[in-house]
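Structure, as structure tokens:
Missing here is one protein chain; the remaining ones are kept as they sit in the complex.
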Amino acid sequence: MNEKIPAVVLGATGSVGQRFVQLLNEHPWFQVIALTGSQRSIGKPYRQVCHWTLAEPMPNWAGDMVVRPSTPAAASAPLAFSALPAAEALQIEPLFAKAGSAVCSNASAFRRQPDVPILLPEVNPRHAGLVAAQRKKRDWDGCIVTNPNCSSTGLTVVLKALQDAFGVRQAVVVTLQALSGAGYPGVASMDIQDNILPWIEGEEDKVEWEPRKMLGEIQGDKINLAELTLSAHTNRVPVSDGHTACLSVALNQPAQLTQVEQVLRNYQAPEISRNLPSAPQPVIHFDPRPDRPQPRLDRMCGRGMTTVVGRLRQDPLLSLKMVVLSHNTIRGAAGGAIYNAELLYQQGMIKR
Amino acid sequence: MNEKIPAVVLGATGSVGQRFVQLLNEHPWFQVIALTGSQRSIGKPYRQVCHWTLAEPMPNWAGDMVVRPSTPAAASAPLAFSALPAAEALQIEPLFAKAGSAVCSNASAFRRQPDVPILLPEVNPRHAGLVAAQRKKRDWDGCIVTNPNCSSTGLTVVLKALQDAFGVRQAVVVTLQALSGAGYPGVASMDIQDNILPWIEGEEDKVEWEPRKMLGEIQGDKINLAELTLSAHTNRVPVSDGHTACLSVALNQPAQLTQVEQVLRNYQAPEISRNLPSAPQPVIHFDPRPDRPQPRLDRMCGRGMTTVVGRLRQDPLLSLKMVVLSHNTIRGAAGGAIYNAELLYQQGMIKR
Amino acid sequence: MNEKIPAVVLGATGSVGQRFVQLLNEHPWFQVIALTGSQRSIGKPYRQVCHWTLAEPMPNWAGDMVVRPSTPAAASAPLAFSALPAAEALQIEPLFAKAGSAVCSNASAFRRQPDVPILLPEVNPRHAGLVAAQRKKRDWDGCIVTNPNCSSTGLTVVLKALQDAFGVRQAVVVTLQALSGAGYPGVASMDIQDNILPWIEGEEDKVEWEPRKMLGEIQGDKINLAELTLSAHTNRVPVSDGHTACLSVALNQPAQLTQVEQVLRNYQAPEISRNLPSAPQPVIHFDPRPDRPQPRLDRMCGRGMTTVVGRLRQDPLLSLKMVVLSHNTIRGAAGGAIYNAELLYQQGMIKR
Partner (left out) sequence: MNEKIPAVVLGATGSVGQRFVQLLNEHPWFQVIALTGSQRSIGKPYRQVCHWTLAEPMPNWAGDMVVRPSTPAAASAPLAFSALPAAEALQIEPLFAKAGSAVCSNASAFRRQPDVPILLPEVNPRHAGLVAAQRKKRDWDGCIVTNPNCSSTGLTVVLKALQDAFGVRQAVVVTLQALSGAGYPGVASMDIQDNILPWIEGEEDKVEWEPRKMLGEIQGDKINLAELTLSAHTNRVPVSDGHTACLSVALNQPAQLTQVEQVLRNYQAPEISRNLPSAPQPVIHFDPRPDRPQPRLDRMCGRGMTTVVGRLRQDPLLSLKMVVLSHNTIRGAAGGAIYNAELLYQQGMIKR
């Protein structure tokens, strides 16, 4: 590669925006050339307006950048990473797609559009094929692809491995989600100190629907949702990073626990996305210890991109029980969108 | 009542033992006359050997008591509350029952014995009838009755209300359990700081079995387990007190959410246990707010004896989803055992 | 008393406002007749607009009240409790004082005014005497009295006891302050999860100045600040309620630890404020255990009104070291303002 692809981060001052900045630091293929923010930040150095909440220090190049408006006129680039809130994403992302940017979005705004893929490159890279129809239908030079909700992410990786091997019919998933998933300032400390919040607005609908799209078959211009019924409870817990999910799943075929363990351990991303820079190594880490995974100890597995599974056991009601852990702002948000961008670049879908 | 019933607390220095002491302070019917402890505590004042972890201050009468051995010779009384660990309970509780004490035990040691009831007075007071057979079979003057595991408690109260109204076939329950449930020192702080522990040894078996016994029918000398399949995931979370459970349940009959809400709101304890001193008022508190129940805010509902339910909604897979909260060391442990003792006393089953 | 004094709570929806509502529930002398709030709340039931974060349930009479604007026209009463933010208090409290209300304010807005007392009835009830001059100077029928900052409260109680007995010259105080002190939403959970915040804006100035005023002598129309140099570090810690302070203090006279302990144990409020309904019983609780006070266990001492002291020891540099704990939203805020109101009422300074 001669030169890196110029990229802009939309909504760079928030919690996911910061992760984009941190993970794109010294990325082998992409180079951030602009950061955008809201009215109160525009025209000021990122260092001054961003309340950085990551332990990794803010890169100097980012701190020095002057925050720009979220418009193609102010911040054009072949590649745009979007950490915008859903309502803004709905307005702004199409402008960038129209102007030629490949928009890799973490927002939920377009996930339910039939011509917009929800991508996990280790699960459904072929869904990127929707982009052709999307461009045609919407008359865009660029495109929008999305990554799923952070709590759908690890879950879907596991369901994909099980689906391929045994078929999956039903799943009950109960999440224990980290604070960083709510952005900043997000959850008030008084609401979560010595407490659990048993409700995250809009989250259960996403968890019950998004995996069905990602596990569905692409057929021509559209995706047939997978035949799979999901039931979700989503909770907020006092953990900084890392979403834990308790999963009960009904398979189409009987399966021994040792078989299931092998299937999870051996699951590989499709050839095309296996060796991308952000590809999780391994895709799934299976931990046989009885008390794992745990967010504090396991969230950074595979640099935060690996899905960690443990506590596999028989379920008296469905087929299997297990616990799934995934880093919500890396694999479940910014890291996932970057992995998506790598897939698009690999497939020649980013236009310099 | 002329005089209060003398009572001994077995294993009084631990976490549940302390709750017994605190809740029995100024109890209208029972008076603590002795506290027992392990070898290192015997002969010393309770104040000195007990690492009191409750916010309510230690009663002075308790602080002054000299801790005794856990033997009927050293600490005989018509009523014994047991906060012993399971292995010790197995040896010690029968000695007290033999010596004539009504043992109200929080230990799991005897819960699976066919002639020992697991009692929740608001659910299955008739199961106390097993005591007659127990006395005969074991040649005891006293008896042993148990309360369920803290994570089975709120769950079973809710299942009972639903069973009576609609029949219950299946349930998936995922718990988020408080630290006090593990006793003291219990969970190491390094294991739970910024973390979730997805495993509590032996807990899931209890949650999948105990409700079936409590919801079963007593028939002569035994209980027929309820026809109900339970699947449990149990987690430890950084919360001091109050177990939260995410419950999905399949009913035998279709039910509207408004009907279910009415059933829960109107659920009453059987006549016999409705007005006992520790009876929860109300048995179930239904909270319609979308983000309730929460442990920090709701655990002390009904002085910690009430089961709090919220987030009632349809389940795409089973019939209903909801969240259940119960105070684990009050309703789920010491308070429950005291309520059981009140039931026994009411029924003339405690021999002075 | 024939009838209770009507009272209004200004800024009732916030964190301190809620404490006022909770503590005034069934107050023997005062009755809340109106709750005020900001634009977004006015005209709506308190239940609907208040994000109640206390474990004690919201009283029904409060939930039903329709929130009014913070103006004397809309919410006049002989007694006004102010939980307003400082900037609003500066504008609004004088309007109520002018209209005849005795304003008992938790806000910092007027604390530095020479004619406005900062009152702790167990410390300086005579400072209430400033009110006469205040009324004259400002031509008010009512008045404004304030309670100190929550982190100055327990500290000042202890310094007063030491000052009376030994004289106090210098003090270094380092606070570990609870989350509820920052109001709601206050501290973002991401900022305090697994973390300490070593800075609270404006707090150190208050801690270094307010005790000097409260410990000063009233002379005619003004207070001579106490000759006392204070140095403060203020920190936010992940604790829900209860401010801990590590205190090193230099006395004017040498003192044995046993003497100091006696002085603290025996400290009494001045006669006039000793038996008011909210008077702390005792004023200071001295705990000799090496690891106390602790916020979770000791904050509710004396129904949250008592100052708890422990870990008394020699200081190699100044004279004494000790740890002081005080409930920040009860003694340090709403409870303190109510205690102030009781003092005013006792002294005939509230005009029906």
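By letter and in written order, the chains are A, B and C; residue numbering begins at 1 in each of them.
Note that a contact is a pair of C-beta atoms (placed from the backbone, for glycine too) under 8 Å apart; a residue touches a chain by one contact, two chains touch by 3 or more.
All values derive from a computational prediction rather than experimental measurement.
Across B:Gly43, B:Pro114, B:Pro185 or B:Pro288, the single residue that touches the chain missing here is B:Pro185.
Annotation: of C:Glu88, C:Asp221, C:Glu261 or C:Asp315, C:Asp315 touches the absent chain (contact as defined above).
Note on the undisplayed chain: of the listed residues C:Val116, C:Val145 or C:Val172, the one touching it is C:Val172. Against the chain not displayed here, subunit C makes contact via residues 170, 172, 174, 176, 193-199, 201, 208, 229-231, 233, 235, 237-240, 244, 246, 248, 290-297, 310-311, 315-318, 321, 323. Seen across the whole complex, the unshown chain contacts subunit A at 52-55, 57, 193-194, 240, 296-301.
Not every partner is drawn; the one left out touches subunit B at residues 15, 53, 179-180, 182, 184-194, 238-240.
Heads up, the rule we're going with is that only the chains that are shown with their structure count from here on.
Separation between the centroids of subunit B and subunit C, computed from CA atoms only, is 40 Å.
Computed from the mean C-alpha positions, the centre of subunit A lies at a distance of 47 Å from the centre of subunit C.
In subunit C, the residues that reach two or more other chains under the touch definition are 53, 193-194, 240.
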